[in-house]
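Reviewing the structure listed below.
Up next is chain A:
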Amino acid sequence: MTRFLSPNLILRVLIFTALIPMSADLVFANSAEDLLEASDRARGGVATGVTWNVRVESTENGTKSDRSFVIKARDVNALAEATQPAKFKGEVFLFNDRTMWFFKPSLRRPIAISSRQRLSGQAANGDIASTNYARDYTAEIERTETLDGQPHKVLLLKAKSDQVTYDQIRYWVSEKSKLAKKAAFMTLQGEVFKEATFDYGNSIVVQGKKVPFISKMIITDVKNRKNKSTLSYSKLKLDSLPPAIFNINSLSR
Partner candidate 1 sequence: MTSQTLVSLKGVEKRYLLGEVEVPALKSIDLEIALGEFTALIGVSGSGKSTLLNLIGSIDVPDKGKIVFDGQDISALSEVELSHLRNRKIGFIFQSFNLIPVLTAAENIELPLLMQPELSPAERSERVQTALQDVGILDHQNHLPDRLSGGQRQRVAIARALVTRPKLILADEPTANLDSKTAHKIIDLLLDLNRKKNVTFFFCSHDEKLIGRVGRVLHISDGMIS
Partner candidate 2 sequence: MNSRLDWILALRNLKRNPRRTISTGLAIVIAYVGLTLLTGHIFNIEYAAKIPLIYGNGTGHVSIYKKGGLDNYELQPALYHMTGTELEAIAKSLEPIASQIETTGTYLSTQALLSVGSRSIPVFIRGVQPEVDDFSRNHPRVQKHAPEFVALQSGQSFSKSSKETIDAISVSQGVSEILGYKSEISALAAADKQVVLAGRTFDGDLNAINGTVALKHSTGTPILEDSSVIAPIEIVRELLQTQGASHQVLFLKNDDDIGRVVDHMRTEFKNRGVDLEAYPFTDDRIGLFYNGTMSFLYAMGSFFALLIFGASGLIIVNSMTISILERAKEMGTLRAIGFPPDRVKSLFVKEACWLALGASLLGLLVSEILAVIISSAGWTVESAGTTYSVLIKILTKPWMHAGLTLTMIVIAAVCSGWLVKRKVKERIALLLLE
């Protein structure tokens, strides 16, 4: 009995318990970036190369539109090729790190565009490719909120440069799955103008592990909730994509 409560043991317990708050802080301080990185992976930020199809169905002031693209993403680069409707065939959006280009075969050279510009409906150019929020935004944990019975960390993301798609994002990331469930896109003044929800019905195998991947993103105009775009992700597969395809010069002949 006295062995149990030896001074040594008591001291160790005391030290250990004293250390708990510190290590807890250390654990929490990392987790904002950690959460972002993890959530990015589920939204396309895969280092080796992945291909998927995305279909953008939008309702805008009563008018419907339907566009499809094949996305090839690797690391920080992505290439989106328009496939449907036929009139857009051959159009290509290239994402090189933070610059974006638009090209179609009739053009002599590509044209620089902005990720903020509207692509179709509520989807901006920057929305259809992979996300790199960890790289593009500074993150801060605002609070914890329960969504669908699960605790989520609410992150406040602030853009690191003005070339990224949004100035500020409020991002709900699940503590457990580290997947982003909801986003509120804001102006520099903090006014919410768009909202998005995410579903992760897809999965890919990364380094032997099965990882969830985005299957649906619904973006809604906050001022007029009838205006929304649904991005559906399918035909997901890992692909070894040569870096050359992401080279701007390979676009124009």
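We adopt the following convention: contacts are C-beta pairs under 8 Å (C-beta built on N, C-alpha and C of every residue); 3 or more make two chains touch, one makes a residue touch a chain; residues count from 1.
As a selection rule, all candidates are chains of the complex that A comes from, given by their letters.
Bear in mind the structure is a predicted one, so any value in this text is a computation, not a measurement.
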Candidate number, among 1 or 2, whose chain touches chain A in this complex: 2
Touch list for chain A against partner candidate 2, complex: 60, 65, 88, 99, 102, 104, 106-113, 117-120
